[in-house]
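One structure is given below, encoded as structure tokens.
Excluded from the complex is one protein chain; the other protein chains are retained at their positions.
Per-chain numbering from 1; labels A and B assigned in written order.
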Amino acid sequence: MSSKQTDVKDLIERKYEHGFITDIETDTVPPGLDEDVIRLISRKKGEPQFMLDWRLKSFKHWQTMSKPNWAKLNIAPINYQDISYFSAPKRPEDGPQSLDEVDPKLLETYEKLGIPLHERARLAGVAVDAVFDSVSVTTTFKGKLAEAGVIFCPFSEAVINHPELIERYLGTVVPYRDNFFAALNSAVFSDGSFVYIPKGVRCPMELSTYFRINAANTGQFERTLIIADEGSHVSYLEGCTAPMRDENQLHAAVVELVAEQDAEIKYSTVQNWYPGDEEGRGGIYNFVTKRGDCRGDRSKVSWTQVEAGSAITWKYPSCILRGNGSIGEFYSVAVTNNLQQADTGTKMVHIGKNTKSTIISKGISAGRAQNTYRGLVKIFPTADNARNYTQCDSLLMGNQCGAHTFPYMEIKNPNAVVEHEATTSKIADDQLFYCQQRGLSEEDAVNMIVNGFCKEVFRELPMEFAVEAQALMNVSLEGAVG
Amino acid sequence: MTKLSNNPTELNELKALWQAREQSNSAWLNQLQKHAFDIFSSSGFPTTRMEDWKYTDTRNIATNYPQWLKTQPQTIAHTPALLDIDNSIHLAFIDGHYSPEYSGTKQLPPGIIAGNLGDLADCYPGLLQEKLGKLANNNDSGFVAINTAFACDGAALLLPDNQDLEQPIYLSFFSSTPEITIQPRLLINLGVNSRATVLEHYSSNVAAITNAVTEINCGKGSELTWYKLQDEHIDAWHTAVQYAHLDQDATIKTTQIDIGAGLARNELRLTLAGRGAHAEAKGLLMADAQRHVDSRITVEHTAPETSSRERYRSILADCARGVFNGRILVQAEAQKTAAELTNKNLLLNSGAEINTKPELEIYADDVKCAHGSTTGQLDETSMFYLISRGLNIDEARNILIRAFAGELLTDISIEALRNRVQSALEELEHGHVK
Partner (left out) sequence: MLIKINNLHVSVNETEIIKGLNLTIGEGEVHAIMGPNGSGKSTLAQTLAGHPNYDVTAGTVEFAGQNLLDLAADERARAGIFLGFQYPVEISGVSNIYMLKAALNARRKAAGKPEIDAVEFMRFVKEKAALMKLDQKFLTRGVNEGFSGGEKKRNEIFQMAVLEPKFAILDETDSGLDIDALKVVANGVNQQRDDKCSVLLITHYQRLLDYIQPDFVHVLANGQIIRSGDKDLALELEANGYDEILAAAKA
């Protein structure tokens, strides 16, 4: 339509909103990676020997691996010796004892990000573990959670205070040998979140972590481990941002979820890492391994993700459905604009009987972006009566982008039912005209239709995240009408 | 593409055989074959480390290929299992060689030629040189390259403009010599507004390797109905690739049916290169025992307003393993493309397996593309309905299995082909372990 061209130009020039840099002193290890760096990281964190041994084993193995190249991604070579593997905000003491001791500039940063850290947190009922660069800064609501017996703390704290849980569960869902980026993370991860929900406990509030990469030339390698013991329930939210920088920064996280019998974990992500500028300069490489292990019967792991940021996303939150009657879910919206690339999807591995999985994936591609859904549904011979339903829809905006769907289905049980549906289309001109005829501007009409397209995923998000996700979508796609 | 570790023995043997082969008088053909062999020498046979071959292990074929290539055809001991097709133009190939004796048609109509490719190149240099090896890409797999490098006997169907050929063309390939490798090569060229129906039929009663390549050009406004029946012996191995290129407003209707072979791999690559070109592709895969059948289709839309519809189904029994890969690729120029693929699979018992991947790769925005895949059992409600009408479980099952396959068979215009598939269905119903 006629008025588009000018709007597109104006809107494309909009700048990344979270692209401020916080000027605080940091304690950063010089770039480079060898065994000494790993020893240093481990020593700085005062880790027990088993952790150091595990890191070194992972490092040795990583050196034998090469980066995966099967994804539909064009990745510039990464020099792993140019990255700094540890960066912590510097402080005279070991760490803040309460919010009052936290660097006010840091709090200001979270303020700008809209993180409900202060009293707002209390009102919102969200407990936040904020990871700044690589180190957990503070966790709110410790007291209330402790009453319920819930452990929610920085990973490094858990290594000191609950070594038996770490030793028992770490690497049991994502082994350090799993893939190149998981091995690297296992060797150098600096912090992250740890959650343990005891038997029969329904976590009294949503748990939340905000990640932010601030220092230049650093990689962020956080590690999250969530254990839901028998009959427990937890909903966990993860958000992230990074400042604008010309160079690419690596984010290689690992998330492990363990759901014991009758336990349920709901994991929601709104990913808004810096995507690079309109020419594809800078932006985060988001290479993440996330996996949930439904160990117990009738356990459930549900992933919801809204992927709007990052220059490149390589991410397949997966479910291993081991327990009989266990359930895996994956709800995803992936938006790519300008020169962003995303290769994302899930794996549903059905091992137990009567296991069920649902995959709903919505990909939106605009500008010159490439957006790929890649998924695997694997039904083992043991998985009698397994059920999978997959729906992948792609929306193309503009004629220079691509949308791709690669669903693998491997079925070895005759009682399984596996259904997959996929569509690719654009917003129809007659839909736009219809909305405009009712008085909506073209941009409002597009936002409305796009949000409608993503509705099945957004409704899986906790309320305050759903609103944020919708706003994020509109911002990410501004100027994409074409 | 992953660099392959070629087995040097195989490669050396093949090299010796290739050098010793009878050279053509046509320099262009020798050049084409040399180029293909060079590519094969560096690629070798595919391995399961390659994405496109991850479910299909061809090591056994690779190992036996050179040895079986040396096998000389024996006098035919059995009557070939041919289809009795009314009023067809029949070209028979026995153990890889054109056999006028078994061919039903003694005097071939103009434009249809068969025999040694070298001889054909001598007699019909122009068109053959212009078209042969132009669609087939030797880099696609070692099997294509080695077919091109060695291809000796084949057929070419060169239909002039505005010709409506009513008689179906029946191309039969029958292997009866144990442990022989055959490498048929076919070229089909439809002129502007021409119409034709072609059936490729592969069968054998021994362990043999078939490695076939077909190149199809459909000129502007032409219409080709193409069938392929793979009905090889359970100890036979079969690989085949067909390339089809459609000009403006051309239509192709393909049906590929796999009911035989111990290991079969069939790949259809369609390119809709002219505005308004249309493809309808159907496939039926039936396998029992320990068979492994890999059926795949790629439809590449490179021109605007092209459309395609793909329907593939598989029925797997016993310990059979099926693989389906359906890829719809829409290039940026192909605006207003419509493409739709459905894949349905039936696993009749535990032990059977299907690996399926319907893919969409879309670079144009004004498109309507969709795919769907379902794998499951026979519909329980339908089963119950039939049983409640007095049928026993087996009868009900068989009716539903036949209905599942039948949807793809109804518009097959060659009755003998339809009958053969029906009887294979019955064998599958009765034969397999329940």
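Note that in this section a contact is a pair of C-beta atoms (placed from the backbone, for glycine too) under 8 Å apart; a residue touches a chain by one contact, two chains touch by 3 or more.
If you're wondering where the values come from, they're calculated on a predicted model, not measured in any experiment.
Although it is left out of the displayed model, the omitted chain contacts the following shown chains in the full complex: A. Residue-wise, the contact with the chain that is not shown comes from A:Met448, picked out of A:Leu52, A:Ala148, A:Met448 or A:Val475. Only one of A:Ile38, A:Val335 or A:Cys435 touches the absent chain when the whole complex is considered: A:Cys435.
Think of the hidden chain as still there; on chain A it touches residues 1-3, 428-431, 433-442, 444-445, 448-449, 451-456.
Assume only the chains that are shown with their structure count from here on.
Chain A and chain B have Cα centroids lying 44 Å from one another. Taken together, the chain B residues at the contact with chain A in this complex read 51, 332, 335, 345, 347-377.
Across the complex, chain B is touched by residues 70, 381, 394, 396-426 of chain A.
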